[in-house]
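Here the complex is missing a single protein chain, while all its other protein chains stay put.
This part shows chain A:
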Amino acid sequence: MSRARADEEEYWHSSKFRAFTFDDEDDELSQLKESKRAVNSLRDIVDDDDDDLERVSWSGEPVGSISWSIKETASSSTSSLEGRDSGLQKGSSSYAAFPKQVSSYSLSSLFKGELCLSLSALSDTGVKNYAPELRRPKAEYKDYSSDWSPKDTVRRMQRGKVCSLERFRSLQDKLVLLDEAVAGHDGNVITAVLIFLKRTLRREILFRELEVRQVALCHLIHFLKEAGEQKLLLDLLRFLDRTEEVALSQYREHLNIQDVEKRREFLKGCIGLPFSAEDTSHIQDHYTLLERQIIIEANDRHLETAGQSEVFRKYPRKASILNMPLVTTLFYSCFYHYTEAEGTFSSPTNLKKTFKIPDKQYVLTALAARAKLRAWDDVDALFTTKNWLGYTKKKAPIGFHRVVEILQRNNAPVQVLQEYVRLVEDVETRLNLATKYKCHDVVIETYKDLKDRIQLTAYKCKVERGSAEEEKINSILNNMQIRWKN
């Protein structure tokens, strides 16, 4: 975050924004602590075994709940259930509070004969239920063979009753049936009718008719995705001219390919697909990246087994680099291949160039990788620029406060840290960081520059007695040349 902490404070105090903190932090926290203490102390005088609450196992599941019971009954499928009755008693006794006939409501009784939402309506036929077995000829359904209109057919299907669709032979009939199903909004029925149409209509006709029936179309697309009928799906999308969807849908397939070589080949084939301009470049990059990774992986596996490269010996790889994101790959390459010339596929600079990685991203990643290896010289070089006169200058596209954070996270020694803290431009931030990470020299010098005698004097107690830092503070305080502001 580039906004300096000090600005931030200012911002919060002056602006209308509300920071989300407890108003009086210490007080609030101590209140919480206090209530916890109070609560805990009560435990001693309360006998917990008589808990009148619902009985719960340690995992919090009420004894007798369904998920608890699955574990219980499954874990001892041989022993009789009676043995555990004592444990279940709480559950059943609480149930006893609800006499079985306490209410005469039931979803089915409410609707019986009317709404026919009812489940039990299905068993009214007296025989066991048949699912609408779409392929069976009509003759097999003697009980149901009366000529239902499309509307009645749909209604019956909504109720879960058996209906033969084979009767609908003409295109006209089939389309009326479909429109009825769509008007009923029941996706289940719409899909069933679509499966019937898909089986009995020529593809071109089906596609053409669906094009003017968007709802049905969406259901078919969803169904084809679910059922994994990729080929028909792509044909349909192509017919509809939804080219971008075709491309994405095809690209999705690569996730199902485990073999990297095959996956790479597949991605290569994806490059020409009609993605949007922006996406095309991403797909191209995806392919190029995997291609690189395959080469790097083969090389490095070899290097690692040969055992001659020091970095691989000291830091064995935890996982293969295949299928990792670009930034992870860059980190890997900064870690294992930092010094390589730009010509090699595994060199960081080559990656940076090929994938047009922004400066900021590159510096962050390289810094993290080199810091992890404690290669402080590389870190130094990363921020050193030379101007045309040959003077060197330190510059960081990410801001030096970020550099410090990253170094600190990688346990950089104070001497290294100090160097970068000093480069933080904003005084307040610099002081904060220096104090936080005990970069005494920076603190002392900053107070000196600020001509702040009071703060400097106060800082004396933060440094060790008799140390060089203390001496330094003393000598500055005794320096008569400085015109202190306080």
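Note that a residue touches a chain if its C-beta (ideal position, glycine included) is under 8 Å from a C-beta of that chain, and two chains touch if they have at least 3 such contacts; residues count from 1.
What we mean here is this: contacts and distances are computed from a predicted model.
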{"item": "Hidden chain of the complex, named as in its UniProt record, picked from \"Golgin subfamily A member 7/ERF4 domain-containing protein\", \"Nuclear transport factor 2\", \"Vacuolar protein sorting-associated protein 33A\" or \"SKP1-like protein 1A\"", "value": "\"Vacuolar protein sorting-associated protein 33A\""}
{"item": "Among A:203, A:252, A:302 or A:436, residue touching the chain not depicted", "value": "A:252"}
{"item": "Selected residue (touches chain absent from view) among A:168, A:207 or A:223", "value": "A:223"}
